[in-house]
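Left out: one protein chain. Kept in place: all the others.
Up next is subunit A:
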Amino acid sequence: MPGKLKVKIVAGRHLPVMDRASDLTDAFVEVKFGNTTFKTDVYLKSLNPQWNSEWFKFEVDDEDLQDEPLQITVLDHDTYSANDAIGKVYIDIDPLLYSEAATVISGWFPIYDTIHGIRGEINVVVKVDLFNDLNRFRQSSCGVKFFCTTSIPKCYRAVIIHGFVEELVVNEDPEYQWIDRIRTPRASNEARQRLISLMSGELQRKIGLKVLEMRGNAVVGYLQCFDLEGESGLVVRAIGTACTLDKLSSPAAFLPACNSPSKEMKEIPFNEDPNPNTHSSGPSTPLKNQTYSFSPSKSYSRQSSSSDTDLSLTPKTGMGSGSAGKEGGPFKALLRQQTQSALEQREFPFFTLTAFPPGFLVHVGGVVSARSVKLLDRIHNPDEPETRDAWWAEIRQEIKSHAKALGCHAVVGYSESTSICEEVCILSASGTAAVLNPRFLQDGTVEGCLEQRLEENVSTRCGFCHIPYDELNMPFPAHLTYCYNCRKQKVPDVLFTTIDLPTDATVIGKGCLIQARLCRLKKKAQAEANATAISNLLPFMEYEVHTQLMNKLKLKGMNALFGLRIQITVGENMLMGLASATGVYLAALPTPGGIQIAGKTPNDGSYEQHISHMQKKINDTIAKNKELYEINPPEISEEIIGSPIPEPRQRSRLLRSQSESSDEVTELDLSHGKKDAFVLEIDDTDAMEDVHSLLTDVPPPSGFYSCNTEIMPGINNWTSEIQMFTSVRVIRLSSLNLTNQALNKNFNDLCENLLKSLYFKLRSMIPCCLCHVNFTVSLPEDELIQVTVTAVAITFDKNQALQTTKTPVEKSLQRASTDNEELLQFPLELCSDSLPSHPFPPVKAVTVEKASPVGDGNFRNRSAPPCANSTVGVVKMTPLSFIPGAKITKYLGIINMFFIRETTSLREEGGVSGFLHAFIAEVFAMVRAHVAALGGNAVVSYIMKQCVFMENPNKNQAQCLINVSGDAVVFVRESDLEVVSSQQPTTNCQSSCTEGEVTT
């Protein structure tokens, strides 16, 4: 008996009226865990019952503790008929199972009903006594910590990063069982919610076991997803990165840092090794390797029958052979061997992390991705989900070989996703091929020989840009130059990655969100014909998405993409592609050339004129963008850099290798041509449209920036005002005569208008940056396109936003000095009136932050005393892994919640918009309540993984499923840390500062 779960039901409030006669409710509560149920007394005639129950005790296995949710049902007692359910609360008790997280769950939880939404709140206290020794502990995976955050959590140190863990479990979807025909929608929804909760628990436990096998103690970058396969079942799958983490206990590590997360990264004490970038030669390019495989007969082992673009299944480059190196060759080989040995023990050397401890990332090869179209079939034996496992294994194998082709042994920023329409499913995986420093991957076996070689390029911050592959045996034709930073190694002309911008990378100017959007019509078809059609379309889509990205990047005058995420969504009669990434100008890469337009009919005068007009427009746009994003790279004459093109002798070899694979790369050859002549050929109206669409993207209004990475390169003075939001739009396409162009335009307008709306809504936060902008596209019905966006808007201090072209060292120095200035000036400016006689100690300066909006909004102390005593604590939510101006002091466990909401009175609830608006607000409320009950005050790395919306307006019905997750944390304002340490009275200052503040 390894655990005792104790639950106490304290009280309820704001309950709905269940008895029309008395306008009151006779409420009682059922507490269920596993198969045991307890009940409270009935509290008669009250909407605010005080049950104050005894402690209900459940004696359970720790396996159950991990799998089962605690289920609390509030009911209305009825003497003569069946008791009416008011609603339920599911509490995941997992956070109580590991020692460093929460010790008690206590607070007000919204009582949720899948038909009526939130109906009042209930106050519950939950505790767990684990009376087992550590060994016993280890049999179930109770002690393993989970983090959604895709970097090493802020108050931990990574001892070893073990690598990829994955698991999936399948079950029948209750919605599709025969019993669903006779039970109520409520019962069906609850069965589904409960099942998914159970499956998530089981999945997490199984992943935990794998982590323990690897001798890790935590999973970082944990991503769990549901595939609603309809008839064929329900799949819950998860991936993550197993690590051994050490809690940073020394308070010295929590020196008040600046707002910049890059600073926080540096607290991770890997600094004894200032720059472990090794010096192997070689550039990299952003070529994406793709494979489209469709196994026509279901569940066969992998065969890439239709993979005409498969570059890398048979890697032509002799990896690790070191045969054709230049100066860095032998060492490169050595490094490769070491990394290889560290990584090849692993089946999949993948990492779901997107940000890394300094020195972890040695080189980045480029984005690797693989997709595969599958036909869903019923999962016959849920305990043996072999087909689904095999499908993913196939894809991962491909990713691995793609990475190899790029001369890399690992894939970072790895993620997996699916898109399902009826019985067709597209599985996708993508990541960034990389060479890693093996010292983090296993216990110090290879450190010795490596570290001797590390000193050489301590000063450069460009190592990750250098190509990891062999320049004479490049897997694809790339345009290499010597690194603009160190001038020693080769770099590609553009770099695409799925990771966050490394903190030590030197960036010129600011970054911006770049999206490629694409629709392709497809004939409606059944089963295999459908799958084949999709498989055939995929390469073209990838190609076009890629071209768009490249064009837009050039148009912005930038040379690298981070956080690239390409989503392909399948619908009945179309495919949608949406790629989002953050473009930046990396100082190490060459200046991007412009875009040259070439017409096909050179003799026509007016046409020529038109072309030249377009050319001018494009050139103007580029120039404008450079100004907008402050891209002013230092002018370097060609002589200093040397010829960017390899020597003639090498060139011939290069060309030879190019021709070898020419038939395969024609489509993907996106880096062709000289850098100054990126030629767009306008040979038909389509191309014309494309060029036009390039120019229609409007830059955000002044004062706004946006990116889909954690933070915006070039901005590092965030204030503490944040606003996380979700926005959903659905448009109905006019069904007649849809063409690809019309579709593209509709889709493009949808996204652009959505962004415009966001900028307008958040205008009061200017200057502000939308960070971690995450678009999701789905095609719920024939003519419907749904776009869901979640992001966080963060304001920054404009006055200090100008330090852009500095190297990181200078940057941090300057930060330090501005910090000091801040310390001296701010409080004096703001507080001098109220504290005339009180010389303000400079240390206190940061308390100004306290005065600036503490919650997500502004907490001005207006002269309205009655509202000052609000009892609801503020819980911040953010998709980022950090909170600006604050220090995360404790991780309380992951939040992983799944809700279904259904209505049969859609019009009465304000139509689809009213329905979904209310539901999302309720989901936020439930997340906040759970975090608050755990003792936390924020959710970081928050993500809405699924928002499946279905409507049937004719029947006045709608249903929505939402799945969200994140890490519950406790954070402390840096200013508060200061206050604690310096023990100064600050209230005066705060109140006076508060007055002067601007309302949002």
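Methods note: a contact is a pair of C-beta atoms (placed from the backbone, for glycine too) under 8 Å apart; a residue touches a chain by one contact, two chains touch by 3 or more; residues count from 1.
Heads up, the rule we're going with is that contacts and distances are computed from a predicted model.
> Considering the UniProt annotation of the chain absent from this complex, which name among "Response regulatory domain-containing protein", "Electron transfer flavoprotein subunit alpha", "Acidic fibroblast growth factor intracellular-binding protein" or "Cell cycle checkpoint protein RAD1" applies?
When "Response regulatory domain-containing protein", "Electron transfer flavoprotein subunit alpha", "Acidic fibroblast growth factor intracellular-binding protein" or "Cell cycle checkpoint protein RAD1" are compared with UniProt, the left-out chain turns out to be "Acidic fibroblast growth factor intracellular-binding protein".
> Of the residues A:125, A:209, A:248 or A:731, I need the one that contacts the missing chain.
Here the residue in touch with the unshown chain is A:731.
> Any idea which of A:110, A:201, A:438 or A:502 touches the chain not displayed?
Touching the chain that is not displayed is residue A:110.
> One chain is left out of this view; which of A:45, A:761 or A:798 touches it in the full complex?
In the full complex, the listed residue that touches the missing chain is A:761.
> Could you pull out which residues of subunit A are in touch with the chain that's been left out?
Given the touch definition above, subunit A has residues 13-14, 108, 110, 118, 121, 701, 723-734, 746, 749-750, 753, 756-761, 763, 784, 786, 853, 855-864, 866-872, 874-877, 910, 912-914, 916-918, 920-922, 924-925, 928-929, 949, 951 touching the missing chain.
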